[in-house]
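All protein chains of the complex are present and in place, except for one that has been dropped.
Right, chain A next:
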Amino acid sequence: MKTTRVIVGPQELLNACCTVINDHGRFITMVASDECGMGIDRFVVRYIFAHDGKSMLTVVESVVPESDPTYPSVSSMIPAASWAEREAHDLFGIFPIGHPDLRPLVLHEHWPEGVYPLRKDYALTEKQEQDFSRSWSYPKVEGEGVFEVPVGPIHAGVIEPGHFRFQVMGDSVLHLEAKLFYTHRGIEKRSEGMPVEKGLYLAERICGVCSVSHALSYVQAIENISGTEVPERATFLRVLFAEMERLYNHVGDIGNMCAGIGYAYGINHGARLKEQLMQMNDFVIGHRFLRGSIALGGITENITEEKLMFIEVTLQQVQKDLNEIVGQILSHDTVVNRFSNAGVLSEQIARELFTVGPTARASNYDVDVRRDLPYAAYSQLAFDVPTLTQGDVLARFKQRFLEARQSFQIIEQVIKNMPKGDICVPIGDLHPYSFGIGITESPRGENLHFVMTGENNTIYRYRVRSAPYANWPAVPLCVPGNIIPDFPLINKSFELCYACCDR
């Protein structure tokens, strides 16, 4: 993938970013880094944009000096940059001037002020005392009959932690605030100084259900730096694994959305098919979540003909069942009534926040990295990118089904056209202090990994922008106007991870 670097001074940043946006650039994320190790004074911010269809990235970068760690906020023009700028503010202590909402994002209120863990002079093992003097602030909605309903971060089911604060009038939601980042594990800090081979294990564990996608993004970033050509058979097998991951996720989500309305038929058949797919994963790769399948320069283990046959047979069965089950679910009056018009994500919000994945496509925002910035063997395969226009829960439900059908087709083609040959090549030595970007389409949307190398094949800076990171800001905007009992359903229809958003 071609990467164009645009280097500007901090004052030019806003202009440069707007120019790229006007040139049909799609904002992906901003990556901040502390580059004192390279003799730079001291921070660098990089705004990454994609040019879909041209298979090209533009990186607008600027140095932010230590003496005056400020830069003009881009969020005022590109709202999607808001979280990334808040995160850089929390972790590096660089201030976006004119940012509309600089509350802490990643580090919550009890983290002591003025301590910035991603700076290079902050040791990994350093411990902090909690500072209880600060408190979190929420926007208040006032008026007669308006109540505030705090929910979480600990929920009744075995689900990830997130705090939601509803301002309600009766059961109708007026405003929703989501406070996430309860599962921040400091993965990016931990990776610094790690050999790149070990970094792969870390990348695979960012998220439970998008292991392949994260691993693939990571190895693509590294291969991007080293200029490695991955053998053709490995590229096909990478597509196979990525689509197997998409399938078990989409099928599981189809069942899971029925759990939001207590529809037992959908819940149980969804769970059954997901289990069948995961057992297939286990048989083919030796791991139900497909971990340990991707390697630097290729894949870890060859897949035999018998296993490919097994996949084909299993998927025919699953596809048949899935068609029948989805047909049944969508012919149930109550289900359709609950799904339609709930949690509408308008096309305008989907576009302005640069949402990704099935969420974006169900709101008529046609973006899919597999087609727009092709990687692995996707450019050699024929598939459609379905889109829907309604943007409600029903659309996101149907979207997953339509995408699962494409995945069946892709896997069929992959197995039919599987080339022979090597499955892995060594990546060789990496040039120190250069960066690479890997982008893949996970079941939830585009995952971007930014890796900058240090000396001796180690990681200097690692930044992950997972799909949920791009989509979470859109969720609270879809809820006002709905009623509280519909929120679990709306949330399930987005099906965003908390852990890979938090890292």
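Keep this in mind: a residue touches a chain if its C-beta (ideal position, glycine included) is under 8 Å from a C-beta of that chain, and two chains touch if they have at least 3 such contacts; residues count from 1.
FYI, contacts and distances are computed from a predicted model.
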Omitted chain, identified by the protein name its UniProt record gives, among "Peptide ABC transporter ATPase", "Branched-chain amino acid transport system permease protein", "Formate hydrogenlyase" or "Iron-sulfur cluster-binding protein": "Formate hydrogenlyase"
Residue of A:19, A:268, A:314 or A:364 touching the missing chain in the full complex: A:268
Residue, one of A:65, A:98, A:193 or A:488, that touches the chain absent here: A:488
Touching residue (missing chain; options A:175, A:205, A:307 or A:332): A:332
Options A:25, A:199 or A:260, residue touching the unrepresented chain: A:260
Chain A, residues in touch with the chain not shown (by the definition above): 147, 149-151, 155-157, 170-171, 258, 260-268, 272, 332, 334-335, 337-338, 483-488
